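Heads up, the thing below is written out as structure tokens.
Every protein chain but one is kept in place in this view of the complex.
A, B and C are the chain letters, set down in written order, and residue numbers restart from 1 in every chain.
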Amino acid sequence: MMIIMKSNATPQEVEHVIEHIKDAGLSVHLSQGVEATIIGAIGETHDLPTDQFEVLDGVEMVQRITQPYKLASRQFHPENSIFPLDGFTVGGEVISIIAGPCAVESRSQIIDTAYAIKEAGASALRGGVFKPRTSPYAFQGLGEEGLELLAEARDLTGLPIVVEIMSQVQIDLMLKYVDVLQVGARNMQNFNLLQVIGETQMPVLLKRGLSASIEELLMSAEYILAGGNNQVILCERGIRTFETTTRNTTDINAIPVLKNLTHLPVFLDPSHSTGHFDYVAAIARAAVAAGADGLIVEVHPDPVHALSDGRQSLKPEKFAAMVKQVGQIAEVMGHRLASVSPFPVHG
Amino acid sequence: MMIIMKSNATPQEVEHVIEHIKDAGLSVHLSQGVEATIIGAIGETHDLPTDQFEVLDGVEMVQRITQPYKLASRQFHPENSIFPLDGFTVGGEVISIIAGPCAVESRSQIIDTAYAIKEAGASALRGGVFKPRTSPYAFQGLGEEGLELLAEARDLTGLPIVVEIMSQVQIDLMLKYVDVLQVGARNMQNFNLLQVIGETQMPVLLKRGLSASIEELLMSAEYILAGGNNQVILCERGIRTFETTTRNTTDINAIPVLKNLTHLPVFLDPSHSTGHFDYVAAIARAAVAAGADGLIVEVHPDPVHALSDGRQSLKPEKFAAMVKQVGQIAEVMGHRLASVSPFPVHG
Amino acid sequence: MMIIMKSNATPQEVEHVIEHIKDAGLSVHLSQGVEATIIGAIGETHDLPTDQFEVLDGVEMVQRITQPYKLASRQFHPENSIFPLDGFTVGGEVISIIAGPCAVESRSQIIDTAYAIKEAGASALRGGVFKPRTSPYAFQGLGEEGLELLAEARDLTGLPIVVEIMSQVQIDLMLKYVDVLQVGARNMQNFNLLQVIGETQMPVLLKRGLSASIEELLMSAEYILAGGNNQVILCERGIRTFETTTRNTTDINAIPVLKNLTHLPVFLDPSHSTGHFDYVAAIARAAVAAGADGLIVEVHPDPVHALSDGRQSLKPEKFAAMVKQVGQIAEVMGHRLASVSPFPVHG
Partner (left out) sequence: MMIIMKSNATPQEVEHVIEHIKDAGLSVHLSQGVEATIIGAIGETHDLPTDQFEVLDGVEMVQRITQPYKLASRQFHPENSIFPLDGFTVGGEVISIIAGPCAVESRSQIIDTAYAIKEAGASALRGGVFKPRTSPYAFQGLGEEGLELLAEARDLTGLPIVVEIMSQVQIDLMLKYVDVLQVGARNMQNFNLLQVIGETQMPVLLKRGLSASIEELLMSAEYILAGGNNQVILCERGIRTFETTTRNTTDINAIPVLKNLTHLPVFLDPSHSTGHFDYVAAIARAAVAAGADGLIVEVHPDPVHALSDGRQSLKPEKFAAMVKQVGQIAEVMGHRLASVSPFPVHG
């Protein structure tokens, strides 16, 4: 961390800053130039807030040199993280596709979808059971009944299930049923929730917040990693900008940037990042071409009657076409689609 | 709600939309023009998601006519909401100022601050005890010990206390101690939390999310109001934009816009909305000049040693100067500062 | 255009709006519902500003049904626009790559670059001669001398040249030398410039402004088309958002959205949209996977000594590798790289 002093800072002010650095257990590297005096704070600074120094008299600005996260960084862990899910592997040379409806609505809806997406080449089934809706008057999800339906779909198809957890009070219920936890964009900085997840060994798909910076996404991953859970998948799902033609703006730059900064697998959600089924396939292809490790896509057998997000859900046949295109792009990238396990044999 | 059909929509598609509207319990008003066919859906539509219609074949776009919130709207409740807190009243002609440190750090810190802000003219004391920090390595708050210290400060000064609740699991603890709940920006769409608060009769200061639209802020208020709790204060605290000179961009437009759209009291937090103590007083004055009903301001007796947000905290003497200026602006606006109750007599 | 009246609008106010519509030469379609009165204005409304109606007493809001642009819209011109440049064709099944330095700096720099990019598979050479620099103290370009060097590079390699025009006073100079005009992001709404270009028959690459909406980009294209010049290439080059890890945020959604809304060819500039050479190839691949018709990429033989934009310029060998990858993605999409003409034979 470097503290840059104002050009008119007094020697006393410089001395005062130096004392503060020493109080924080760091060593000091003083550099007095003509243009400015710069004080380096040397040591373990990734856990030190910069504003402790910004408020000191005579300080012009504070510049962090090392990243504020550590366990998530590629510097700390140069190799890509690869980890097994039930039936397939995330990261590495494999492109994984998670698919399913926004919300579990009924037995036939989720089971039909599970069969259809498996047929098309998906690796896992998603489905929400607690829905964070902006309107208090909208459908809020089936709760545990939904989890039971998802578990049944898993039994029938062999697909692992991915479900959003909305609050730390749901953790035991979720652990009982799901294979991968999902943290939604609105909860990316629900630190209580992140801590509870960090204490499990359950893989987690962590979605970027609507207006979260890439650094903040990595800091949220750091919360989970710091708790001892290493199986974190990052997921870009579009950010909020001035452009309103699409629901969100897909930050496609985030894919190569994250692959550069972190060893964690990076997914993209083209359903939320565009908000419209017409654009999902194009952005899914772009994600894989940019280096993404996987996708999470909304699929619904009957979007017109979906209780939520119908506008951004693909019908199974359009999803199948998308998977095919994505597989071809993956090959150009030297990757391949996760191979799908056979249907389970019961009895 | 109006459904605008594509110029090449078929009669069958129009008929299909009409059926959907009737299925939703609404009546239909068909308007077939040269340029476009428009189908009005008449009835209680504020709880109806637009995307159910957007996915139908032949639909160009769906335009909501009525607002998606009801209880929060000025149409539904034309008069300003005014409600009593312990010792003062929020809304109406009174400007209320809540002040205190970002986090409760120690007995002397919070009690010194409480005396100082009361002296300066504040109406209530704020202080965080569970801190949502972006870094897992940063100070996370004193928890219940902090609540006890706040209660002691209230006993000594008579100031009601305002504390942020971060999770629905904290609700009982909070109800035991606090006078006003605060919902932070990151929790504005933590709908589980909003529902739990809606079931209490505790006044709540609801902060706008970093990238929440004004409409989304009102929808979150609607969650609380729909639960039966009418005492909601809205609080603008800066939004995230491309401008990085200040920590956030104060959306000062939100003040007159909210006063126009809703009957609820509207506050502004110039500490977070600027991120720097140098700019707090200017933006506090601007807020009141624009029509705000109150302010929430970070004050710390020793910002240099604050464990969080030191850079945006005012020293008590600067806060006192700010209160004086704000009082003068309030007078021009035909308002007045909340009168401060005398110190309590103990014994 | 639909004018939605306030629920408490008087019959006189409704009558007044109707008169206004008739004064504008439009016919009226009145729809009086329980929820709201809606007045349709039928006719040629794409050239009618909505705010003429928004200010009328009793009006709640005005909703445009038809797009405000016409010549640029796919409704008006359903087939893709394809037009020849000197030596290759833009649009259709061909992916074209324009490459070259930010600024022409010297004879050897531009000629070396021209040979290198042609060797690698580029279709055209770019190079700035008037540079819009944010600092008055920075290098401002070589002016006409730069144009002469570009013309020499064209003679030697056969590559058509693409040059940014910054002001309408440069039009005659540009027409004398260049094959494709480029309008930079900062000039996307320099309407005087757009009008002057509209009066020529010179192909133009129109870059999206830093904070321009997709609709505004199409409106700027409309200015050129309305003048009679049909050869407009649209170019996404990144928008300004809160994310600062990259220089800009590539709005990859804009590619499929524009392909849907307009018949004009759509390019992407991954150099500006990322701001860093490390990310250019990934975003170039993503663009073509999303459906772009071409790319414009900064290439410099010695980025370290570039007078501008060195950080986002590819070295020729990295550019060649990028072209190869892009070609493979193009094939998956059923497209192919523009075939490069042989080097001209002189003498």
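One rule holds in what follows: a contact is a pair of C-beta atoms (placed from the backbone, for glycine too) under 8 Å apart; a residue touches a chain by one contact, two chains touch by 3 or more.
Treat the numbers as computed from the prediction; the structure is a model and nothing was measured.
Within the full complex, the chain left out of the display is in contact with A, B, C.
Interface note: of C:Gln75, C:Thr89, C:Gln168 or C:Thr200, the residue touching the hidden chain in the full complex is C:Gln168. The chain that is not drawn here is touched, among residues C:Ser81, C:Asn190 or C:Gln328, by C:Asn190.
Per the touch definition above, the residue from B:Leu173, B:Met202 or B:Ala289 contacting the chain not shown is B:Ala289. Interface note: of A:His29, A:Arg107, A:Lys176 or A:Lys324, the residue touching the hidden chain in the full complex is A:His29.
Residues of subunit B in contact with the chain left out of this view: 211, 213-215, 239, 241-246, 249-257, 260, 273-274, 278-279, 282-283, 285-291, 325, 328-329, 332. Of the residues in subunit A, those that touch the hidden partner chain are 2, 4, 7, 27, 29, 31, 33-36, 38, 40, 42-43, 45, 60, 63, 65-66, 75, 211, 240-242, 244.
Remark: the residues of subunit C touching the chain excluded from display are 46-47, 49, 51-52, 54-56, 68, 132-138, 166-169, 186-187, 189-192, 194-195, 210-211, 216, 219-220, 222-223, 226, 240, 277, 303-304, 306, 308-311, 313.
Everything that follows uses one rule, which is that only the chains that are shown with their structure count from here on.
At the interface between subunit A and subunit B, two copies of one sequence, more than half of the residue numbers in use appear on both sides, so the contact is built from largely the same positions.
A centroid comparison over C-alpha atoms places C as the chain most distant from subunit B.
Centre to centre, using the average C-alpha position, subunit A and subunit C are separated by 32 Å. Per-chain Cα centroids separate subunit B from subunit C by 40 Å. Taken residue by residue, subunit A touches two or more other chains at 211, whereas all remaining positions touch fewer.
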